Structures are given as structure tokens and as C-alpha cells.
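Apart from one protein chain that is not included, each protein chain of the complex appears where it belongs.
Note that the chains take the letters A, B and C in the order they are written out, and that residue 1 is the start of every chain.
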Amino acid sequence: MIDSLIDKDWVEALWLILDFALAVLLLGLAAAAVGTRDLRRGIALFIAFGLLVALVWARLRAPDLALAEAAIGAGVSGALLLAALRDVPPSGLPSVGARGLPLWLLNLGSVTLAVLLGWALLLALAGSDGIRLADLALANLEHSGVSNPVTAVLLNYRAYDTFLELGVVLAAVLGVLALGPARRSVRPAGPVLNSLIRLLLPLLIVTGGYLLWIGATAPGGAFQAGAMLAAAAVLLRLGGDATAGLPGAVGQRWLLALGIAVFAAVGLGVSTGGGAFLAYPHDWAGVLILLIEAAAMLMIACALALAYLGGRPAGWTIGDREGG
Amino acid sequence: MLPEYIVFGLTGIGLFVIGLRAALVQAAALARILAINVAGTGIFLVFVTLAYRGHDAAPDPVPHALVLTGIVVAVSATALALALVRRLPATPGEDGDD
Amino acid sequence: MLDAVGLALIGTGLVFFAAGSIGLLRLPDLHSRLHALTKADNLGLGLLAVGVAFLAGDLLIAVKLLLLWLLVLAASAASAHLIARHARLRGQGR
Partner (left out) sequence: MTNLLVWPVLVPLLGGLATLLAPRLANPLGLACSLATLGAAAALVVVFADQGPMILALGGWAPGLGIALRADGLSVALLAMSSLVGLAAGVYATGYFADPDVRGRFWSLWLLLSAALHALLLSGDLFNLYVTLELLALVAVALTALGGGRAALEAALRYLTIGLLGSLVFLLGVTLLYAGYGTLDLVGLAGALRPEPVAWVALSLLTVGLLIKSALFPLHFWLPPAHANAPAPVSAVLSALVVKAAFYMVLRLWFDVFDPALTQAAANLLGVLGGAAVLWGSWRALRAERLKLLAAYSTVAQLGYLFMFLPLLLALPPGPSRDVAFGALVLLALSHGFAKSALFLGAGVIQQRAGHDRIADLGGTARALPVTTFVLALAGVALIGLPPSGTFLAKWQLLASAIETGQWLWLPIVGIGTLLAGAYCFRVLGHAFGPSDRVGAALAVGGEEIPALLLAITATVVLGLGAAGLWEFLALGTAFDGGSR
């Protein structure tokens, strides 16, 4: 449509300018975010960086990633970082100890490394036939049970990666919970925030459900949907709910176990007839994938919410009364 | 002849090196966690550039899926690291041996 | 014709965005910065949304864009309020 107004060459040139502007902005924001001594500023810049990255994903025709980056990379990570900054006074930030390398040597090394890696990347691209797995993945799409190719890779071709990835999420959240109880003190929210929460909460939940459902055919899926629900939990926590809307501790344990348990049950169930682990029968693939994704969504939402709380909510300790 | 969008791949390498350098220089744990996330995003950018095949060809879904996995892994690691950072100042030291 | 109108609206919207961003950088204290940012950006985004709706030429998309704009309005109003309230409670009007 714009093409009708502007000459083709101009469109090409505009794309090029846009690409270079994005690249320069990305590098500048990244350098500013990690270079500042003021952590508050660094985190703000990092969140802006994440949103810009989401834009780049959209530019590179990766809408699934754009959604995930905005929701998880910038959204959840940003919330976690800000929560950490709130809990830790800047003076009390633990330091891991810097190496005593002279700065010029480090800079020289960085430049050399960048040149070497860039050269290797160009060589790799120039030397490869550029085929890779794309054609294979797209050609098998009709056997995968879904029509969104990214979902097909995530939950069918390479479902085992995703299975273990849920293990990573579980490991991280168990690690967080093992560290100690969550902070109980909550500040009640004012009327404006409360009404915003009342507006956003149903929207986030509906959006989460929509992303889960649409993931089979269009950008979306369990992870983006889980991040939406986690965002709802973060909002609730900000609004003064100490448990961020999560069910009791027993419910939380079940939610955390759910994702992997359903995944494993489906994987084993389909292999009883002599097939391989995770080899879904063709007619059932779509339904089974949706089932797995629903469980994964709930698990991820619960895990991210617990990570935001930063420790065990009431009821996790054996002998503790549940709730409270 | 390489396509122009390779600029994103090289930007990814640049982000990786910026993050790596900062992770070595920065002393504060929180700043290091930021730097590691930036470096990781750089790698993801290289991956997604590999997947891009022009305006009108369907992109390679495999790197997209790998990056999605990578994003979730990164946020999990970040969550654990930040929980440690939040917990450390309140944790008393031991009796001082070693 | 519709495309030209759309592009013109988008261009105008961008001017508002630019004004808001300059205001954020140049204005002296927090409240006037917030003022510049939210007011100019909300208007800018509205113009942008209308422009894109013209380009798309689809009623469904136009409705979606309208809803998006309203959502952003609510969120930015609330966050501007929260920032200002926080600043006042902390006693910094910088």
C-alpha cells in the first residue's frame, strides 16, 4: 500500500536506514545500560533495550519472539530487577569481585574478539548453502498437529528441549524458594493503582488464554501466555496482595509440578504402543500439544510469580499453617 | 554477496562483546546480571538473523524456537541470581574460618 | 488518497512524539516532564493509530487500534499519577 506512493528503491533505502538506526540504537542502549554506575538508570535502560529488541524481532519476522521478549525479556526480567533493586540498598549490593585486568587490555581484547567473531560469522554465512533446517521444518508442518511453525518446533520436533526447559524453570524456582521466606510486608495501593489493576487484571487473563489458544496457528503459546498471567500476579502483589493471587502452598506445589508431569505423561502415553517418547499420533497431536501447553502455561505463571515474590510464601514450611 | 540484514548479525556479536566486557568489569552483582542478559540477547540476535530469509520468504522457525527456549532459560537464571542478590545482604557471615 | 491521509497523520503524530521526548529531556522538574511526556505522547499515539488505521483500511483493525490507544491512555495516566505521588511522598519535586 505504501509501495503505491513511493518508488521501490526508496522503500529499500528506507528499510536500510531503519535497520541501521535500530542497530545503532541497540548497541548504544546496551552500552549505556551496562556502562552506568547508577543501577536504577541501568535497569531502566535495560528495560528500554528489551522493548527495542522486541521491535527488532518484529522487524526480522519473528513475532513469537517479539511477544516473548516484550512479556518476558523486558517485562518479567524488568519487574524482577526492580524488585531486587527495591530490596537491596545500592550500597549493600553484593559485589562478586572484579578481575584486576588493566582497562586498555580489556578494551583491546574486546575489539579483537568482536572482529574475530564477526569475521567468523561472515565466513560461516558465506560458506554455507543457507538451507539449514527451515525447509525440513516447514515441509513437515502438516504432520506436526499445529500450523504455527515455531510451535511445531517447540512442542513437536524439539519438544524434548522444551520439556527440559520446564525443568530449568522448576530448578530456578526451587532455588529461589530454598533461599528463605518471602517478604511479607506490603504497602496498600492507592485508588488509582487499584482501579488500573481492576481494569488490567481481566484483560491480562483473557490475553493469556487467547495467546495460549492462538499459539497453534499464529504467534503465541504457553510461554507468552504464562508471562501474561505472571504479569497479573505482579500487579496483584503491587496492589497489596501478599501472595500475588497464587493459591495456597499445596496448590503452588501442584502447579509447579503440573507442567512437567503432564508433558511426561503425554510423552510416555504416546509411546505405549511402541512409538518413541513424545511421538504424538498424527490425529491427536494438536490436542495433546494444547494440553501440554495449558499445563506449561500454569506452571510458568506460578513459577514467575514465585520468583517475583523472591522466596517462600506462607504455608511452604512443613508444619506451617496454610494460608495467612 | 551477503544480504544487508547481516548488519543485525554483526550487531548481535557487538552486543555479546559489550555484555561480556561489562560482566568482567562490573563489580556489583546486579550490574553483572544485566551484562550477562545483554550478552545473551546478542547471541539471540545472531540466531534470529540466521532465521531471516528476506521480506517475502517464510523465516526458519528452528532458530526462533531455540531463542524462545533461550529467553525462558535466561529469565530463569536471572530470577535465581536476583534472589541470591536479594538474600545476601540480610545473611549473616559465619564464625570466620577460612 | 486514504494512504496519503494516513501518512500525513502518522507524520503529525511523530511530531508530537518528538515534542514529548524533547520535553522529557529539556524540562526542568519532574512534574513538567511528566506533563510533557504523557500529554504529547498520548496525542501522538492517537494520531499514529488513526493514521495506521487509514493505511490498513480495515474496520476491525481500526477498532483494535482504538482499544489499544485507550488501554495505553489508562496505563500512562495511572503510571504518571503513581510517579508523581511517589515523588511527592518522597518530597522530591525535582
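Everything below uses one rule, namely that a residue touches a chain if its C-beta (ideal position, glycine included) is under 8 Å from a C-beta of that chain, and two chains touch if they have at least 3 such contacts.
Predicted model, so just to flag it, every value in this text is computed and none were measured.
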When the whole complex is taken into account, which chains on show are touched by the absent chain?
A, B
Checked against the full complex, the residue among A:Ile47, A:Ala159, A:Leu204 or A:Ala244 that touches the missing chain is A:Ala159
Touch assignment to the omitted chain, from A:Gly167, A:Gly190, A:Pro247 or A:Gly286, lands on A:Gly167
Touch rule applied to subunit A and the missing chain gives residues 94, 96-97, 116-117, 119-121, 123-125, 127-133, 136-137, 140, 156-161, 164-165, 167-168, 170-172, 174-175, 177-179, 253-254, 256-257, 260-261, 264, 267-268, 271, 275-280, 317-318
Tell me which stretches of subunit B touch the chain missing from the display.
16, 20, 23, 29, 32-33, 36, 39-40, 43, 46-47, 50, 63, 66, 69-70, 73, 76-77, 80-81, 84-85, 87-88, 91-94, 97-98
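The rule we apply is simple: only the chains that are shown with their structure count from here on.
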Using the stated contact rule, I'd like to know whether A-B or A-C comes out ahead in C-beta pair count.
A-B
Euclidean distance of C-alpha centroids - subunit A vs subunit B, Å:
12
Sequence positions of subunit C contacting 2 or more other chains
none
The residues of subunit B that touch subunit A in their complex are 2, 4-11, 13-22, 24-35, 37-38, 41-42, 44-46, 48-53, 58-62, 64-69, 71-80, 82-89
Quick check: in the complex, which residue numbers of subunit C touch subunit A?
3-4, 7, 55, 57, 71, 74-75, 78, 81-82, 85
Under the definition above, what is the set of subunit A residues touching subunit C in their complex?
1-2, 4-5, 190, 192-193, 195-196, 199-200, 203
